[in-house]
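Take this structure, written in structure tokens, and hold onto it; I'll ask about it next.
With one protein chain withheld, the remaining protein chains of the complex are depicted in position.
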Amino acid sequence: MSEKVFDYYLDGKTGKWEVIIGLEVHAQVSSNAKLFSSSSTKFGSEPNSQVSLVDAAMPGMLPVINKYCVEQAVKTGLGLKAKINNFSKFDRKNYFYADLPQGYQISQFKFPIVGEGKVILDMPYGTKEVGIERLHLEQDAGKSLHDQDPQNSFVDLNRSGVALMEIVGKPDLRSPEEVGQYVKKLRSIMRYLNTCDGNMDEGSLRADVNVSVRKVGSRELGTRCEIKNVNSIKFMQQAIEYEAKRQIEIIEEGGAVNQETRLFDTKKIETRSMRSKEDAHDYRYFPDPDLLPLELDQDYINNIKKSLPELPDEKKARLMNDFGLSSYDASIIISDQEISTYYEEVAKNSDYKLAANWMIVELFGILNKENKEIKDSPVSAKNLSKLINLIKDNTISGKIAKTVFEDMIKGNQDPVEIINKKGLTQQSDPKELEKIIDKIVQSNLDKVEQYKSGKDKLFGFFVGQAMKETQGKGNPKLINDILKEKLK
Amino acid sequence: MTINKATVKKISKLARIASNEQFEEFMIKDLNSILTFVEQLNELDIKNIEPLSSVVEQELFQRDDVVRIINDKEDILKNSPDKNENYFVVPKVIE
Partner (left out) sequence: MATIPKYTLVELVNKIKSKEISAVDVTNAYVERILKSKKLNAFISETLESALEQAKKADVINKKDGALSCAPIAVKDLFCTKNVQTTASSKILKNFIPTYESTVTSKLWDQGAILLGKLNCDEFAMGSSNETSAYGNVINPYRNNHDTLVPGGSSGGCSSAVAANLTSATVGTDTGGSIRQPAAFTGIVGLKPTYGRCSRWGIVAFASSLDQAGPMTKDVADSALMLDVISGYDEKDSTSANVKKVEFLRNLKKDIKGLKVGIPKEYIVDNMPKAIQSLWDKGIGFMKDSGAIIKNISLPHTKYALPTYYIVAPAEASSNLARYDGVKYGFRAAGKDLIEMYENTRAQGFGDEVKRRIMIGTYVLSSGYYDAYYLKAQQVRRLIKNDFDSAFNEVDTILTPTAPSSAFKIGDKTEDPISMYLNDVFTVPVNLAGLPAISLPGGLDESGLPLGLQLIGKSFDEQTILNAAYALEEKIGFQSQVKDWWM
């Protein structure tokens, strides 16, 4: 792979600009019940059917924390190689909105459950380390529907109180591409740990994107704007591009960027200012008097650490070291836990590199074409493993294997059966091949002369003939070797 | 620290309480007298004192991740001044 260099710079009228991006990612914890109440977190239920008295902020209601959500936050923190804080507190973030029944959100301000950590990205120009500032637990808000009625909004509190992990990243990202990789990596880590399903369509993962710009070479940070609640990587990337250009234009015309909160309009592909949130910036944080501090002892944290599955970075290192995969191939395999599980199943009994190759090229080709996930793969790991072994032991050639594969995807057929049914077993008997090749040589003596006198390209002709004679089943390597001998 | 009209207006916006001349006048008077009263605390040297946010000396109880349903949609919507079969209904936010 060619050595690429980072090159996301925007050309302004006055020179080159770089873009500084920091993300605040909100990830819903995959728990059964909510963070401070026992109602269900299931997505897509009838409106207001998963709302407890606590979620609706009825008079006299009190929060009780869900221990599983605490564990998931600790797990995620460990996955981010972050410091787990033995002492943390819950604070109230006070503001008014129809989807916030308490008139405050229970969050963590001064003492979050997780401290500094980092995430490593594989970029085409090398690895990039992105710093994590902190991770804290907080309540999600409900949903307001504004398009059902001309005068009114409708409020659904099903989501009110669901546990969110807010992952605050340092402003280390420098391009929409890096942002995409960052979000994918976070998502992958949390899916490996089973702490968040990362399902952006269902709102399990969304981000507030902080964007600022500065002239290349400058060390100071420019004024940033926050683009709130972006729920797909594509939108994040579009929003960043638009916002960066907008800011550059303002500065180059002599103006100054206002620090403000903006929304991304997914239809117009532009960001615009959110007027109504202007005055709500004074959140009057104070420790929630209905809760006690969260104290986690080191044994608790160590037990969770011991129980962690292998994380993407570790798995990648192991695939490269123990399985001899290239960095590129390993990255693809680990990108999703289900993919890596499938791979390890295949590689358990067959050649590592062939397994990687076949998955990445052939299997993914089919999955992409049919828009399927690996869990719906038309070919089981066991059968793919069998196919690879058949190639490895020369029963069939790689080329024939491709045709076998085409049959395998129709109902996960066993490759051995296909080969037997269609008689595709490779012709690897050297004596037989020699016989066939002798015949070809004899029938093409003129071409043999031409080859011997320098027309190297004619070698392919002989190979082709041998393949034809063997109906494609000839062992290519043997054919090659025998021909070389015969045409010396 | 004295409270003036601008402060009262700002605080009432944060607290979402509509204010008018009369409200502002009596708030200025009362809030200033309360603030004067509490200013006594400045007499104390509290530099290294740890703030007390709870008198309870106990570990935070953590409950199991089990769904428990003790009320239904009807119970939740019942007391709302404006609702339909499925939602709370509120006037729109003017963005």
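Per-chain residue numbering starts at 1, and chain names A and B are given in the order in which the chains are listed.
To be clear about the criterion, a contact is a pair of C-beta atoms (placed from the backbone, for glycine too) under 8 Å apart; a residue touches a chain by one contact, two chains touch by 3 or more.
Not measured: the values here are computed from a predicted model.
Q: So one chain is hidden, and I want to know which residue out of A:19, A:155 or A:179 touches that hidden chain in the complete assembly.
A: Considering the complete complex, A:155 is the one touching the chain left out.
Q: Take the complete complex as the reference. Which residues in chain A touch the chain that isn't displayed?
A: 53, 56-65, 92, 94, 96, 98, 101-104, 153, 155, 276, 281-282, 284-286, 289-292
Q: Tell me which stretches of chain B touch the chain missing from the display.
A: Here the touching residues of chain B are 1, 3, 7-8, 11-12, 14-19, 23, 26-27, 30-31, 33-35, 37-44, 46, 49-56, 58, 60-61, 63, 70-71, 75-76, 78-82, 88, 90-94.
Here, only the chains that are shown with their structure count from here on.
Q: Rounded to a whole Å, what is the gap between the Cα centroids of chain A and chain B?
A: 41
Q: Touching residues of chain A toward chain B in the complex: what are they?
A: 31-33, 38-40, 46-49, 51-53, 56, 64-70, 89, 96-98, 144-146, 149, 151-157, 274-276, 279, 282, 284, 287, 289, 291-295
Q: Touching chain A in the complex: which residues of chain B?
A: 13-14, 16, 53-54, 56, 58-73, 75-77, 82, 84, 86-95
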